[in-house]
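Our next item is subunit A:
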Amino acid sequence: ASDAGGEPAGGGETDAAAPDDGVITLGFSQVGAESGWRAANTKSIQDTLTAENGFDLKFSDAQQKQENQIQAIRSYITQGVDVIAFSPVVETGWDPVLQEAKAAGIPVILTDRAVDSSDETLYESFIGSDFVKEGEMAGEWVVEQYDGEGYKAVELQGTTGAAPAIDRKEGFESAVEGSDLEIIDSQTGNFTRAEGKTVMEGFLNKHDDIDLVFAHNDDMGLGAIEAIEAAGMTPGEDIKIVTIDAVKDGMQALADGKINYIVECNPLLGPDLAEIAKKVIAGEEVEKRIVVEDLAFDQESAKEALPTREY
Partner candidate 1 sequence: MTQQTAPAVVEMTGISVEFPPVRALDGVDFRLRPGEIHALMGENGAGKSTLIKALTGIHSPTAGTILVDGVERRFTGPADARAHGVSTVYQEVNLCENLTVAENIMLGAEPRLLGGLHWPAMRRQAASHLKRMGLDIDPSSSLGSHSLAVQQLVAICRATVSDCKVLILDEPTSSLDTDEVAHLFTVMRQLRSDGVAILFVSHFLDQVYEVSDRMTVLRNGSLVGEYATADLPPAELVQHMIGRSMEVLEAAEEVVEHAERPAGATPLLQVVGLGRKGSVQPFDLDLYEGEVVGLAGLLGSGRTELARLLTGADRADVGQTRVAGQVTRLRTPRAAMGHGIAYTSEDRKGEGVVDGLTVRENIVLALQARRGWMRPLPRKQVDELVASYIQQLGIRPADPEALLRNLSGGNQQKVLLARWLATAPQLLVLDEPTRGIDVGAKAEIQKLVADLAVEGMSVVFISAELEEVLRISHRIAVMRDRRKVAEIDGGGATMDQVVDLIAGGGTR
Partner candidate 2 sequence: MTTSAPARATRALKIPTRLDRRYLPVLGTFVVLALMLVLGGTRYENFLTPAVVSNLFINNAHLIVLAVGMTFVILTGGIDLSVGSVLALSTVVTAALLQAGLPPAVVIPLAVGAGTVIGLAHGVMVHYFQVQPFVATLAGMFFARGLCFLIAPESIAIENASFVELASWVQIFGGWRMSSSVLIALVVVGLGFLVLHFTRFGRTVYAIGGGEQSALLMGLPVARTKVLAYMVSGTCAGLGGLLFAMYSRSGYSLTGVAMELDAIAAVVIGGTLLTGGTGFVLGSVLGVLVLGLIQTIITFEGTLSSWWTKIVIGVLLLIFVALQRILTLRRT
């Protein structure tokens, strides 16, 4: 889907619907730049929605604040962009501004996170991973590998109250239910390496019998590795580690045998977004929910995948 776009777009004067100059002006409101994952996500979008590909991208960073995001979307509406796309900070609270967009005739595409709205017509499509599924995949692998060994697991949760943290926890718990794996402790590490390390240190002080760590993202898992090594144990052997995300550092650790399993959460949403945006502008029917295919890697497949990893 790469046709000629040529000339860069002028203003955003076009009044909704089909752009007359063939260039699609897309306003994208990003959550922030809180993690490596997010940075990769942003990069993918910025690299795909280029002038060569027929886009004029307006990008704004909401610094993790819903109010900034709402404001950015309002501003896109007043500027009259062709399409609005955003990764919502929170699931709720979008009805009013989405209604405004709808009234202005501007289609909206969601990426990465869903919105919780009773009115599905407010947005065209939602492209993103299924966080519950990610948790489940991790849990299923754990059960498959270690059921029957009476493993004791600890969980490093993401930021309290954040959707990925809630969903991954839920998915993991439901998957391991019924097995003899026991989650003996669970604490938030705020998705960061440093906190992942401190919390893991605490777990290691507290419990002598940890067999497995489930971390809601790679960064906390990498922090846990540091803590485990500092305590004189071997990560990946003495204590198994399962994480989600599959960013480069995580994959490297997986390939090195320090992590046992990673469920991918694909940040490269740019191409999907570009395709959907074009379809929407062209008036084609698009699917309401596009689940990005998330792979999972064990130590073997990581070694293969690593050289070609983009992020």
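Keep in mind that, in the parts below, a residue touches a chain if its C-beta (ideal position, glycine included) is under 8 Å from a C-beta of that chain, and two chains touch if they have at least 3 such contacts; residues count from 1.
Behind the choice of candidates: all candidates are chains of the complex that A comes from, given by their letters.
Everything numeric in this text was worked out from a predicted model, so none of it was measured.
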Subunit A in this complex touches just one of 1 or 2, namely candidate 2
Residue positions on subunit A within touch of candidate 2 in the complex are 11, 13, 30, 32-33, 39, 42, 46, 57-61, 63-64, 66-68, 70-72, 74-76, 78-79, 90-96, 116-118, 159-163, 166
